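The complex appears here without one of its protein chains, the remainder shown in place.
Let's look at subunit A:
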Amino acid sequence: MDSNKFTSAGAAHQNTTRQSNVDLKLKLNKFKMLPVTVEFSGGAELLCGNVKKHDVDLPGQQNKWQIRNLLVWIKDNLIQERPELFLLGDTVRPGILVLINDADWELMGELDYELQEKDRIVFISTLHGG
């Protein structure tokens, strides 16, 4: 991993120091915020103050952002009431449809999908009368 390179770089001569600077740059780059759009509809918006569209910058992190991390982040940052109506265990409550860039998340790897910049994630609740 990167951190190993850093420890070795700390002890070393010029060449490796230059190398470590490149690594550091890469690392900072990797930790950059990830802008995505999160939308709620079909009643799910009621859980986050009745706001449907949220343009958010996900904080940079060492590992790639997956939908599974996004769900927890949404629960902690966007959901204002009754989080159990959104998240159940580590996934969305059954009956909430998820679309990634307008495609069913079941085609995209569900929780394992790795978020890309400017992705649009839509949550549609079906848990209401018709």
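Quick note on the criterion: a residue touches a chain if its C-beta (ideal position, glycine included) is under 8 Å from a C-beta of that chain, and two chains touch if they have at least 3 such contacts; residues count from 1.
The rule is short, and it goes like this: contacts and distances are computed from a predicted model.
Candidate names were "Elongator complex protein 6", "LSM complex subunit LSM4", "Cytoplasmic tRNA 2-thiolation protein 1" or "LSM2-LSM8 complex subunit LSM8", and the UniProt protein name of the unshown chain is "Cytoplasmic tRNA 2-thiolation protein 1". Although one chain is not drawn, the whole complex shows that of A:Q62, A:Q80 or A:T126 it is A:T126 that touches it.
Listed by residue number, the positions of subunit A touching the unshown chain are 41-43, 46, 93-95, 97, 99, 101-104, 106-108, 122, 124-130.
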